[in-house]
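With one protein chain held back, the other chains of the complex are shown just where they sit.
Then we have subunit A:
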Amino acid sequence: MKKKVLLMGKSGSGKTSMRSIIFANYIARDTRRLGATIDVEHSNVRFLGNLVLNLWDCGGQEVFMENYIAAQRDHIFRNVEVLIYVFDVESREYERDMHYFQSCIDAILQNSKDARIFCLIHKMDLVQEEQRDLVFQERETDIKRRSAPLGITAFGTSIWDETLYKAWSSIVYSLIPNVRHLEAHLDSFCSICEADEVVLFERTTFLVISHSTHKEHADIHRFEKVSNIIKQFKLSCSKSQAQFQCMEVRADDFAVFIDVLTPNTYVMVVMSDPTIQSAATLINIAAARSHFHRIEQGQIAR
């Protein structure tokens, strides 16, 4: 199942940077070396067994933008499943950015009116922390107004913290077929293990695909943080020629297991009952593998 995903926004807004971090194992600092994208760079990312993201990273310099909107209009905006529009929060040319955004929205309305649209207000790290919420809300309201009648979902993001993972997890979540079904199984797995929480990550990107929470936790950003941390740890493992397989973190009042679940996923199991032994949880993870593998391949009927 191939899904066309457009990545658009003005030059230097950070499209290629985020794509490289999420899908190509870059760390944030490496993105400073990226040059401007010329025309469109295509890449196919296999994501879970049979879902392929067909990413169109569209270089954002004005000559290219004009070209997308006019000469290549049909070619670019046809059959789009997802449009991801990236705004540089610090851009000095606000009205011009908005002009191009609205042109793209028009083109989507004509060619792929069912596409989902995500707007990322990017480089939020450059805004002072106490002003971020306010700036974000202002931008979101304005973008929503301008994109009517199409609905959009907005995120404030930065490559320097976990917000990037939050946004991309939501984007990817919206693309996974059967995600409810997967969630139901994850939920029963969570009860059998007597776990507080079970989280499923995609194996290469470490984006959160699904989760089941039986005991609430105060930090609502915990998933993105874990994605970010484990992904970086995984990258540092591969630097020393080792492959990250699994880890167990144990403290006085909880234990966490991160382990391979299927060829395309990792699972994280959070346990807070100190009487439950690690070996029992590990046996359960091992026992769940083949089951989730079949779900992934779509072999278990709904």
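Criterion: a residue touches a chain if its C-beta (ideal position, glycine included) is under 8 Å from a C-beta of that chain, and two chains touch if they have at least 3 such contacts; residues count from 1.
Quick note on the criterion: contacts and distances are computed from a predicted model.
Per the UniProt record, the absent chain's protein name among "Ragulator complex protein lamtor2", "Transcription termination factor 4, mitochondrial", "Actin-like protein-like protein 6A" or "Nucleotidyl transferase domain-containing protein" is "Ragulator complex protein lamtor2". Of the listed residues A:I192, A:I229 or A:M247, the one in contact with the hidden chain in the full complex is A:I192. One chain is missing from the display, and on subunit A it is touched by residues 192-194, 273, 275-281, 283-284, 286-288.
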